[in-house]
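Excluded from the complex is one protein chain; the other protein chains are retained at their positions.
We call the chains A and B, going by the order they appear; numbering starts again at 1 in every chain.
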Amino acid sequence: MTDLVIVGSGPAGMSAAIAAYEAGIRDILILERDNRLGGILGQCIHNGFGLHRFGEELTGPEYAWRYEEKVRAMNIPFKLGTMVLDISEDKVITATNEEDGIFQIKAKAIILAMGCRERSKGALNIAGTRPAGIFSAGTAQKFVNIEGYMPGKNVVILGSGDIGLIMARRMTLEGAKVHAVCELMPYSGGLARNIEQCLNDFGIPLKLSHTVVEIHGKERLTGVTIAKVDENRRPIPETKEYITCDTLLLSVGLIPENELSKSAGVSLDRVTSGAIVDQDRQTNIEGIYACGNVLHVHDLVDYVSEEAEIAGKSAAAYIRGEKAESISVGIKTDGKIRYTVPQKITQNKDVNVYFRVSDVFRNVTVAVYKNGEKVFTKKRPKVAPGEMESVKLSCEIFSDCNELEFRLEQN
Amino acid sequence: MYDVAIIGAGVVGGMIARELSRYNLRTVILEKENDVAMGATKANSAIVHAGFDAKVGSLKAKLNVKGSEMMEQVAKELGVKYKRNGSLVIGFSDEDLETIKELYERGTKNGVRDLAILDREQLREIEPNIGKKATCALHAPTGAIICPYELTVASIGNAMDNGAELITSFEVTSINRENGAYEICSKDQTVSARYVVNAAGVYSDAVAKMVGDDTFTVHPRRGEYILLDKECGTLVSHTIFRTPSKMGKGILVSPTVDGNLITGPTSVDMEDKTDKSTTAEGFAHVIKETAENVEGVPFGKTITSFCGLRAVGSTGDFIITSPLKGFVNAAGIESPGLSSAPAIAEYIVDILHESGLELHKNKDFNPTRRPMHHFREASIEEKNAIIAKDKSFGKIVCRCETVTEGEILEAIRTNPKPRDLDGVKRRTRSQMGRCQGGFCSPRIVELLSRELGIKYEEVTKFGGESVINFGKTKGGKG
Partner (left out) sequence: MKRELTCIICPIGCSLEVEIEDGVVKSVKGNTCIRGKKYAETECTAPMRTVTTTMKCDDGSVVPVKTDAPIPKEKMFELMEIVNNSVAHLPISVGDVIIENVFGCNIVATKNM
């Protein structure tokens, strides 16, 4: 029996481990499928990480290293090259690696920190051929930054997620020509600063309300046909345009990787595709916690660490058998606010509630209703789907109700 | 000098090669692509048809029913997944019911066992998610599913293990007859054989013409498919066909042996034999008819879509002929070609024998092949025993389908050896899951490069110019 098993050693897994250690837990085991700690940060060699946490701009590997140093200094045990195959409802973990073969560990508590994966081309059903040269942006990032190979010379990017924008700059610096970034929506899914420094700096056009409608080329990609889309996101045939290219990168969304959560019986939120959690990031299964991109996709790693620390600390309290007075308050959203994390409150304490909106809205108020009455407001000049928002609710709000409603109201 | 050269390493060529490897013969398979199973074999419905569909008395009818009866045993020997899940032809109207009755009659005449006509309630009892408007169905319990490229890889691998040879990237450009033997040329190689089997799929008419046979043509018919996540693989348990009409056979919905859900195919006659592109109209058609067949198919869970080209012969039936001594066509093998393949192989070998090929039993013939997925299907204890001997079986490379490095290396080292990413994919299921190779393809490129002794940037997706990388970063300066 191990006190705490953490699945994944990215920023979420390491932050959670450190927080649990600092809360007094020593019997911890981190399981990491890659051959080093740090998760996906290892290939995110650009800067922009850690401004909130450390007051300086770090690259992905540097951010990861700050945590890895601590994990090593604390002697928190970890197993690399270890893939978790299954988690049962009674917290038995089945994993495999080269040295131990397939093995099982029973844990008192588990923190799920598996991260997310990129949406693949399959889900898009783009017409045309199936040549080589179509990659998710993250795969291209791995080829370029880790393996040191160029997966393309003439590139079109579909989707304006941050990884796509970052790769537009990266490929350009390495000598490729990025012809366009097409975004289906009328707004970008990436951060404004990335549009500026990754596209505008290099004169790469961002084509909003555009998509790729056909893929050409029998062996290697030879070109794509793009088109403008109407307000229902349907391509407008007259606007079709052919672009000669050898590479199509996809940056069309991230999906929390919750196959293991499902095997453990964790209930998932249909909107986030991550677990439904309380303020401690505890799932419906007592003693199983989730944090980071496996819970919901974050834009900033700093918030991943923050969330993971909550999970780590809470798991430590659970392992020690501490029980707080329990309440039950659900959080409902109005659709303009797509989701919140946490989705429910089970303890009477101050809580930061994170959320995302469904569209770009200007001059709005985030309003929280309790029993039909507005009990909290926060004004925002602009909110966008690509940028996670948060409000801090004090514990009084949770008294005498079993549901709060989050609404986005025009000022 | 080979005894037999088979042109085309699809399921038909593969099954023929295996059948010939039962005898003391020098057999070679010539394949124009970088791997086996690259034509219609790779992209079809993956169905073993019961045999009620083909016209009574046709070769299709005869070979389908026989092939379907043989398939379970063949699959067992070759370690290929096979599931007799049964098929249903669903009807939506009285007119459909009439057609279903005809299919019942025809099937019975063709020798298909245990056919039954189901009413609305009986249909829902065995398939609760069936489309709300379906009113009746033909039930064929002998219908089955199989993975066509797994079957082909296994049959060619088994033939090779029993002595047959495979030459890939051999595109036949001409065939000459010299002193009673055939000289088969590609742009840079020549192979001689006493007998030739033409199993060249959509190109079999072109190959026949090389020996002066222009009695038939073959044209490609596009079939587009959408494959869904394993989450959807249990929506139906049977293969669901629609009642055939003047508009064709329509869109089917079926579980696959690997647990996914397959929907398709469209049916569009084409001219270009190389055009395997999918279309927006095709997708719309598949989605619309699927929704009528089965309730609640979530196309948001699409894993991939693809297009296959059926080899449609000009006669309406399989074209199995011998236009001149020692040359046998296995052409126009469209549906039910996969189902018929084992029977076609026996039939072709009989024809070769009749035209003088001597058949002496190969005493060392081993009909069995270790299943490609033996590790995947092993118990934890068995797996640990394998890992203890070779630790690479403990290391997961493909996360979505949990494929180990050991399995990938084993596939790369086993006949017929894959030489590209897609070849590894078809043998191991790596890159086939939800992320479609996003995480694991860089590692598999590395393994292929190491095992084949080629440069990292020379690794392709499926041969030819389908390279993954263009060279090193840093301006290519190594």
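Going forward, a contact is a pair of C-beta atoms (placed from the backbone, for glycine too) under 8 Å apart; a residue touches a chain by one contact, two chains touch by 3 or more.
Note that the coordinates shown come from a computational prediction; the quantities given were computed from them, not determined experimentally.
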item	value
Chain not shown: contacting residue from A:T2, A:Q197 or A:N348	A:Q197
Contact with the hidden chain (one of A:R33, A:H46 or A:K344)	A:H46
Options A:D86, A:D100, A:D299 or A:D359, residue touching the unrepresented chain	A:D299
Residue touching the undisplayed chain, where the options are A:G148, A:G253, A:G287 or A:P385	A:G148
Hidden partner chain, residues of chain A it touches	42, 45-48, 51, 57, 59, 61-62, 65, 144-148, 170, 173-174, 191-193, 195-197, 200-201, 299-300, 387
Interface with the undisplayed chain - residues on chain B	472-475, 477-478
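As a convention for this text, only the chains that are shown with their structure count from here on.
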item	value
Length of the line joining the C-alpha centres of chain A and chain B, rounded to whole Å	39
Residues of chain A touching chain B in the complex	33, 81, 83, 85, 94, 96-102, 117-118, 120-123, 125, 127-132, 135-136, 138-139, 142-144, 146-153, 174-175, 213-215, 218-220, 246, 255, 257, 259
Touching residues (chain side chain B, partner chain A) in the complex	226-227, 274, 276-280, 282-283, 299-306, 380, 383-384, 387-388, 391-392, 394-396, 399-400, 402, 404, 434-439, 441-442, 446, 456-457, 460-476
